[in-house]
Structure formats: C-alpha cells, structure tokens
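In this view, the complex is presented without one of its protein chains, the others remaining in place.
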Amino acid sequence: MFKRLPNFAVTNQFGLFLLVIFFVLFFSFFTDGFSSRFNLFALSRVVAIDIMIGLAMMVVILTGGLNLSLGALGVSAAMFGGWLMETVGIPIIPAMLLTLAMGGFLGWINGYVTVKTGVHSFIVTLATMSIYFGMMTLFTEAEAFRKLPETFTDFGSLKIFNKYVSPLLLVSIFFVFLLFYFFKFTDLGRKLIAAGANPDAAELSGISVGQMFIYCHILSGLLAAVAALMLTSRIGAAIPSMAGNLGFDWLLPAFLAPVLGGTLLSGGKVTVFGTMLGAILVTLITNGLYLIEIGEFWIRFFLGIILLLAVLLDKAREFFAQKSNVLS
Amino acid sequence: MKITISIITSIFLLFGHYAMAGSSSTKVALVPGGPHPYFAAWEQAGKDAVKDFGLGKADYKVPAEWDLSQQNELIESLVGKGYNAVLVFPGDAVGTNKILGELDDAGIPTAALAGCVEQPTKAKFCFGTDTGHSAYLGTKQLIKALNGKGKIAHFTGFLVDPNTTLRIKAVEKAVAEAGGGVEIIQVIADIDAYEPADEKINAFMAAQGGEVDGIVTTAWVPAVVAAQALTNMGDKRIKMVGIDHDEVVLKAIKDGYVHGTMLQNPYGQGYIGSYVMDKVRGGCSFKANAPWKSTAQTNQFIDSGTVFVDINDVDTYVQAMRGISLEILETFESTYLNC
Partner (left out) sequence: MNFFPQEYFKKDWFGLLIVVLMSGVIISFFKPAFLSSFNLYVLMLSVSLWLVVAMSQMIIIAIGQMNLSVGAIGGLVAISFTGLMEVHGFSIPYAILTGLLIGLFCGFINGFLTVKTGISAFIITLATLYIFKGMNLGITEAQPFYQIPESIKNFGNAKIIGPVPYLIIIPIIITVMMWLLMNKTQSGRNMLAYGNSVQSSELMGISPTKVVITAHVISGFLAAIGGMLVVCRLQLGTPNIGDSWLLPSFAAPVIGGAVLAGGKVDVIATTLGVIIVAIISQALVIFKIDPFFVQILLGFMILIAVFINRYREYKEERRKKIFIYEASHE
C-alpha cells in the first residue's frame, strides 16, 4: 500500500481527499452542530448507503453503460427480503442472502437484455425500472413490511466508536476493500476492466465481452441489494417508497459519487476509493447545505450544480493531462 | 390565497391574548412529509406560536421530496443544528418510528402531526385529523345528498401515505351502513400529483360519467382535479364531497359544482402542536388518564378537528375551525398535562 502513496498523491482521489478535509473543517467552523455526535453519527449512516449506491452504479459505468433501474431494483430486492423475513419467517442471514440473489437476478435481466439486443443499457434499464417498480408495487400492494426481526433493524441504529459512527459504515468500507481487491487482484476483475476499456481488443484476446458485461450488471444488482438492505435496516422497515417513486431518488447520488471519484463515463475505468470519497463529499456537502440554512428547496439545485462542476473539472483535468503528455 | 390569509390573520387575532412574555429555550421543527400545499399553514402557525407562547423557534422545514430518507436526513441535520423538539408528518407510519426513537434517546420530544405513526412509538402523541373519521363523515354527507341511493366513486391519494388505507376502509364502512342503496363503483388511488390525477379522473368521467351519481375525494390533489373536472364539464348532477380548502374546491362549492368539503385544521395543528412541545420540554408530562382517542394506528390520538362545509357556510368556515382550535387550546393543559 505504501509504495502506492506517491501515485495516490497526484490522482484526483487525493484532490477529493483534500476537498473532504476542507469541507469538514469549513462546516465545523461555520455551522452549528456539524461536529455534534448526533450529526456525525447520522452522517456516517447516510454515507454508508450512498457509498454502496455509488459502487452499484460504478460497476455498470465500467461497461460504458448505466443503470437507471438501480433504485427500483434495490427497493424490489429489499421488499423481497422484507417478505422473506416477515411473512415467510426465514432467519435473517439466509433471507439476506436470498435478497442479494434477487438483486443479482434482476441485474442479470438488465445485463442479459442489454447484451442480447445490443440496445443501449439506458433504454433497457429505463424499461426495467418501471417494470421492477410496477411489479413490486403490484405484489406488495404498496404495503410495507414493518415487523422485521429486531436484530436486523437494531443494527441500523447501533452506535460504535464512542457513539460517533454507525456500523453500517464498516460494512460499506468492507465492500470497498473487497471490490478493490476484486478489480485489482483477481482474474475475473481484470477481465471486466479489460472488456470495458476496449471491447474489441478484449474480444480478440478471447474474453467474452457480452458475458463480462452481464457479470457487471449482476454485480450492480448485488450491490444495489446491499444498499437497499442497509437502508431497510436503518429505516426499520422495508417500504416501497424508500427510494422515491420508481426509485428515482437514488440516481443523483448514484452518478455523483463515481463521477466525482473519477470514473470515466465512457467505461473501462473503476475507481473504488474515488467513488467512496465522492460519496463522502456529496453527503458532506448536502449535510452542510442543510446546516447553513440556504433553504431546503434549493438543495437539489446546488447538487445539480455540483454534478455539473464535477464533470467539467473532470473534463478539464483530462484535457490538461493530454496536453502535458503531448508536451513531454 | 385571500382566504388562506384571512384564516391566518383571524386565528392570529383570536389567539392574541395568549401572548406571553419571556422566551423559552424550545426550538421546534415542523417537518411535513414533503412539499404539499396542505402544510403551508404550519409556517405561519409556527411563527405565531413563537410570538404568542414565547418559544425560542418554531420553524417550518420541508423535505424537498416525498421520501422517507430525505425526511430523515433533514430531521437529523435539524437536530444537529440545535432544534430540540420535532413535530413531524410521518413519511411512513412505521418507518418514521425509528428516527423518533433515536430522537427520544437524545432527549428530544417528538409528536406526529396531521398523520399518525403506528404504535409502539416514542412519539408523545398524535395530533391530527382523524382521517378515517373525516372520510367516513364526508361519505355520510355525500350519501345524504344523494338521498341514500346511487353509485359513487372514491378518489384518494398516495398508496404509500399512512392515511390512504384508512380512508378507503372508512368510505367502505359508510357505504355499507347506507344499506344497499349506495354502491362504490370505482376507487382510484395513487393520484396525489396533478398530471396523473387529471388524466385518470378525466378518463373515469369519460367512461363512467353518465353512470356515477356521487364522488367522494379524500386527498388534496384529487379533490382539486375532480372539482375542476366537474366545473369544466358544467355538471351539477354529480354530487361531490371534497377535502381541504384549496381555492379551486372552495370556488366550485360557491358555484354549485361541488356539494361540500371536509375541512381539516393544519393551522391549529402547527400552532397548538408547538405550544404542547414547549410545555413538554418545560417539564409537563401527560396524564395517565388523559382522554386519548383511539384510531387504527394509535391510542394516543388528539383530534385537531374536522368540519363539513357546503355552500351555506363556505364563507364563514373560518369561524368554525377557529372555535375548534380555541377549544382544544384552552383545555389542553388541564385535560392532558400534569405540569
């Protein structure tokens, strides 16, 4: 790890890291209550979920595609999990595993249809978004699962490290390291990146690109299901509206985190730690905007501006990187 | 708009004599489930409560969307900022309990306003319209207007709203009591946004307009859209009972296209709710034998009042609402609290 440090210092992840530090200091000095125990705990919980949402989108962006159905998929999986735990009465661990399987399955549908039709994943996941969400509301009749096992729901309000941090954040960090290891050191992870970076070349070197893309969508479904389970545990119930209508409320954090983190929208690059830092930054800024009292209604406006600035900066960085390459 | 302002000013004048000197440390956050015109009166109610009862703060803070997570995030940040009492319209009847429990752990009293959370809960009480009862009374009024005979349709709001199921059941109950003469031919739900409501209600009118004799609406947006549709069609045959005080609905009542509306009391909810929060923070506790009402969700319910208004009293309903609010406020401490 330490040998990588000099490299790390020149990446945009380092810039992000500085930004995070800057905003932490800024909000601590200029707002009431940012550094209060209650606020930091709440923040850690939101960050935990946003990291998972960001990662779930990141693995699809790797293919040069995207997953609009992320929220609908996550909620559908969580509702399935709620049904298993409450109505069927399956123990927590197997129920969670089955929930993940459901997430993976819905992701597989996205991937399969995208690859087999050759249609852009945007339109496929636009369609599956409304299908998943509609099916979910149809099956559940929009009724929430509210009597989940207490062990499961208590986890969401557990406080650790002197009550400053939610254990959900540890779960997310675990997944961050897991994914980092997966993409960096496993054969399959490297193949996924190769397929995303240059499909033609990957195909020539014997990688089945279609298969790899389907794996990416499955992974996305799995991670979205994890995020949804975490959200369920935090809310204490599986609720159809927990990601907004059609699950659309997840989309902004889903794109903000990887894009801020330096994931290329054209595909072929993953930045696991960048996505994590991106999610932290977004949550930090949202929280800060609430505390500064700019008016709750303007928050979306500012998040939109931040997304725009992020992609513009990213573009500028790319531009200057190319320029300096040409010069040297 | 004028009507809303006149309600606010008249209630303000009426409660003027409650003004107290001094200022308490209570900072109340009034948090609705999301942006919705129903809650707008809370803003003035909070301001008036600060003035009249000497609270530190009573601010109306709206989540940008109807989304439990965003509501939670907003409440958490408000508490981080030093608000020490929270009045909330629950984003979910059970889901909201989680955060209320966490606030309770942090020593912050909370109450559910305008809609209830299900028990067991850490909310001190639920103060709102007994939505089921209101829907029941409204349907009764409609059945009366139809002389106990006819086909009715029911338009209601978000299926995820804790109140919607209660409303559907209440309408069914009133119809069942009418004894066979009345029949519900269609329930259209999940239309608490204008565009889908407009499409579905008009499609309904087109298909069943000739058949249906009465309409009961139990959510704000469907009431507005249905009132508008009847006005546009120029149809005075179909009897409709709406809900709330949107200008479109009130005007349609005056013009004779809508039979009447069930008013709720959002201003009173915000005003009295803030007052009670201050009392609770000041050390008052609820009496063991307080005369709580029970609903399907909770047995610690206080009715903020509901009034049926038709063409005869549409101009003077403010008084009726005021009477109810005043009555609740005057007797609240002696009825519910040990101070």
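Chains: A and B, in written order; residue numbering restarts at 1 for each.
As a convention for this text, a contact is a pair of C-beta atoms (placed from the backbone, for glycine too) under 8 Å apart; a residue touches a chain by one contact, two chains touch by 3 or more.
The model shown is predicted, which means the values in this text are computed figures rather than measured ones.
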May I ask which residue of A:I53, A:V113 or A:L192 touches the chain that does not appear here?
A:V113
Which one touches the absent chain: A:G33, A:G189 or A:G267?
A:G267
Where A:T137, A:S172 or A:S233 are the choices, the one touching the absent chain is A:T137
I'm checking contacts with the chain that's been left out. Which of A:F30, A:F122, A:F161 or A:F174 qualifies?
A:F122
Among B:L146, B:L166 or B:M205, exactly one should touch the missing chain; which is it?
B:M205
Could I get the residues of chain A that touch the absent chain, sorted low to high?
63-66, 113-115, 117-124, 126-131, 133-135, 137-138, 199-200, 209-210, 213, 246, 251-252, 255, 259, 265-267, 295, 297-305, 307-308, 311-312, 315
Hidden partner sits against chain B at residues 1, 34-37, 40, 62, 64, 186, 188-191, 193-196, 198-200, 202-210, 224-225, 228, 232-233, 247-248
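In the analysis below, only the chains that are shown with their structure count from here on.
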What whole-Å value do you get for the distance between chain A and chain B if each is reduced to the mean of its CA atoms?
37
For the complex, give me every residue of chain B touching chain A.
35, 61-70, 72-74, 76-82, 91-95, 97-98, 101-102, 106, 118, 158-160, 190
Complex contacts: residues of chain A adjacent to chain B
31-34, 36, 38-39, 42, 46, 137, 141-142, 144, 146, 153, 156-157, 231, 234-237, 239-244, 249, 286-287, 290-291, 296-297, 299-300
